[in-house]
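These notes concern the structure reproduced below.
Here the complex is missing a single protein chain, while all its other protein chains stay put.
As written, the chains take the letters A, B and C, and residue 1 is the first residue of each chain.
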Amino acid sequence: MHSFDTTAKGVYLITVTPFTDTGALDLASTDRMVDFSIERGVTGLTILGIMGEATKLTAEEARIFTERVVQRVAGRVPVVVGVSAPGFAAMGELAAAVMALGASGVMVAPASSVRTDDQIVGYFDMVNETLGSVPWCLQDHPVATGVQMSPTVILRILKSSPGCVMLKHEDWPGLAKLSTIRAAGAEKAARRVSILTGNGGGLFLPEELSRGADGAMTGFAWPEMMVDVVAAHARGDIERAHDLFDAYLPLARYEQQAGVGLAVRKHLLHQRGAIASPFVRNPGPRLSPQDVADIDRLVRRQDKRLRELG
Amino acid sequence: MHSFDTTAKGVYLITVTPFTDTGALDLASTDRMVDFSIERGVTGLTILGIMGEATKLTAEEARIFTERVVQRVAGRVPVVVGVSAPGFAAMGELAAAVMALGASGVMVAPASSVRTDDQIVGYFDMVNETLGSVPWCLQDHPVATGVQMSPTVILRILKSSPGCVMLKHEDWPGLAKLSTIRAAGAEKAARRVSILTGNGGGLFLPEELSRGADGAMTGFAWPEMMVDVVAAHARGDIERAHDLFDAYLPLARYEQQAGVGLAVRKHLLHQRGAIASPFVRNPGPRLSPQDVADIDRLVRRQDKRLRELG
Amino acid sequence: MHSFDTTAKGVYLITVTPFTDTGALDLASTDRMVDFSIERGVTGLTILGIMGEATKLTAEEARIFTERVVQRVAGRVPVVVGVSAPGFAAMGELAAAVMALGASGVMVAPASSVRTDDQIVGYFDMVNETLGSVPWCLQDHPVATGVQMSPTVILRILKSSPGCVMLKHEDWPGLAKLSTIRAAGAEKAARRVSILTGNGGGLFLPEELSRGADGAMTGFAWPEMMVDVVAAHARGDIERAHDLFDAYLPLARYEQQAGVGLAVRKHLLHQRGAIASPFVRNPGPRLSPQDVADIDRLVRRQDKRLRELG
Partner (left out) sequence: MHSFDTTAKGVYLITVTPFTDTGALDLASTDRMVDFSIERGVTGLTILGIMGEATKLTAEEARIFTERVVQRVAGRVPVVVGVSAPGFAAMGELAAAVMALGASGVMVAPASSVRTDDQIVGYFDMVNETLGSVPWCLQDHPVATGVQMSPTVILRILKSSPGCVMLKHEDWPGLAKLSTIRAAGAEKAARRVSILTGNGGGLFLPEELSRGADGAMTGFAWPEMMVDVVAAHARGDIERAHDLFDAYLPLARYEQQAGVGLAVRKHLLHQRGAIASPFVRNPGPRLSPQDVADIDRLVRRQDKRLRELG
């Protein structure tokens, strides 16, 4: 099995959390979604992120969901769990709990209160101390956190935090940043860690692969898009990677809308049979008839374009 | 006993959470701090706020601490617990847990992601639905949350949220806001709720009382300052209220410094015998020798000035 | 000629400001760029926006550039000038100056300090008073300003500001907002103004047109994309609108990257012969060889796809 370590590559899918039409945790759909994702070729699953509605779950629900995912995955791919928390005590508790349930590692974004380079590095020194031997992924997502980490800062964190095995790169736009960090790794100025990208929900995936990314960590109702783009790129067929990417881009763009995007994704996963209900817990977006009409058109056009490409 | 309801007045003290010198929860000091506060005349206690290092406690520690405070208070004053959380599920869980332990109510600040008037009102509609019959205090603290609530919005929340019994007013500066909300209550344009102020840590207390505030909800190592100022004001001795306030102001100002302020407060509470150790958990400020020299001078001067006032 | 008023439609192009290779204002290229744009069918020009490097010009340069654009346009299309300023005195001065030079109107975004609904409406009451009879476009661009304007607030501004003739809609994502404002206009609950979209640089143009947008106000090195998409949509050929849009989307996406995007746009305009130099003034992005390789590939692929579409 592929491991959650510095050699990780491919596609770590950010999963949704399935609910029934009345809003209860849907464990049968959890199983179905796990299988759906793995069958499409993902190399890892990341659960309880923002798009997994983590903050809308009770602690008990989060535990049950994590346990179910890990059981269903049954070692086929690593499972990474988001543990960003307002304090280190809660972060440590959550990390210990999910590791005990069989998770492969955790993911951490900086608290939005840190600003200067030293504050950011200091924050991750505390993360490192909190997580101990648990391997973790550093989430660089300024749009969500308000924290801007320069390449210099990321390299400092990699140096002081041996437990950090992966960078989830979603600074937007971040192509130059990605190149800088990769170059530092190549020149032995820093440890080489896995870099998976989530830039605008994968909207720069082909270019990021060319800059040295090892794959993607993001969500999309067609995980096979990312899997196939990464595969084409890996075998050197760059044009095919772009052809595939471009075919999915209009819908991916629509699904990545802030706010309503999660409702779009669950609507599509429901249509594709991966989950039994598109239910999103409050507070959450609802699709209007116009949204659904947009989506129907984009799906139809995507199908057509994929058939043309063969 | 004074109740946590729309008639609440006096001083609800924002308490610290006492630790031992090695960072463990200190339950003996918890008892001592409760008694220290009530003996100085506070009419309520508010625990697990920002200055209570809430985010540095595990869920289990928060439960134990809340239980101990409630037991020691033994009904002498209401106990209010901060339950602001990244999601409504966690907020509901926490509120149910603390009410089961004997708390009198909870306190909620808006999530920092809400911005427009409608978003803010919608957020508190969800709070209202989440908390059900639990009485709660609306915390208006833009410096911490980034959310600016106009008087119009606060009046809308009071209208749609019958469970809201108190406003913790700490918009800075907010004298005009306080006047506007009080005027609306007087003109029957809105329910009259209790308004306790925390403006810069009580740094505008005499002026706020003149505008119709019912008292203070904030922290200070000398809770008797607020108790005495409120009492003098209530009996119409405005000049005495100012005299007392002015005597404490230089030290209060020093203790209200962002960042290092919590270390100052615990240092002083330790000196006054209210807690056994000034320990602050990581990440937290540490006092330098220069800070301690500043504090020593300010305490000495404060003692002298209070003796002069008689 | 098409007028800058509530009936405006089509494409108002956000122009760059051309410099020579040594950074001087390039008036010959200014002429060339004006002609290039109008020949491709734009119905208006918007100058001195963020992408026009307005803040990097001296007051004298801004005057000379505006005068030159207006002269070269010679009444063929309206010219709108960005006049957002830290204060109303400067805004009024600038607006008076550009109108005296022959501009058709101005564009204003809210100061980033306003937050509540009442503050936003109050801000635009001041704008209205400052601009007097000058027609203006309201720029709704939360990513740049940090100010979130709900549909309710926008409708209040339209009511109190008769001089506002156009909404530049670039709240992202804003499809539901667009629908709400259009519905209010249809139901006579508000004046109907022109709505041009700039959402992520036009990345939702076909969907926005379906929601009632009158066209686009944004920048792209291929203004004919927006012109042709708007035209296809206007004649009811929605699929053709999408086909064209999708063909340009991969490059448009790349050009809309925050930060480096302006360098991409000037590079492409230079390649297309619209300006003599791709020079961007400091502080500004520079393209790396990898960026140029990305762009070359995307242009080649775009050309191929457009040929396929015919």
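Criterion: a residue touches a chain if its C-beta (ideal position, glycine included) is under 8 Å from a C-beta of that chain, and two chains touch if they have at least 3 such contacts.
These numbers come from a predicted model, not from an experiment.
Note that of B:Leu25, B:Leu138, B:Leu175 or B:Leu269, the residue touching the chain absent from this view is B:Leu175.
From the options A:Asp21, A:Glu39, A:Glu60 or A:Asp118, the residue with contact to the unseen chain in the full assembly is A:Asp118. Touching the chain that is not shown, out of C:Tyr123, C:Phe220 or C:Tyr254: C:Tyr123 (per the contact rule at the top). Think of the hidden chain as still there; on chain A it touches residues 115-119, 148-150, 152-153. One chain of the complex is left out; on chain C, the residues touching it are 54-59, 61, 85-90, 92-93, 112, 122-123, 126, 282-283.
By the touch definition given at the top, chain B reaches the unshown chain through residues 172-173, 175-176, 179, 203-204, 207, 210-211, 238-239, 242, 245-246, 249-250, 253-254, 257-261, 288, 290-291, 293-294, 297, 301, 305.
We adopt the following convention: only the chains that are shown with their structure count from here on.
At the chain A-chain C interface, residue numbers used by both copies make up over half of all numbers present, so the two copies contact each other through mostly the same positions.
Distance between chain B and chain C, defined via averaged C-alpha coordinates, is recorded as 48 Å.
Work out the mean CA point of chain A and of chain C, and you get 33 Å between them.
Counting partner chains per residue, chain C shows two or more touched chains at no residue at all.
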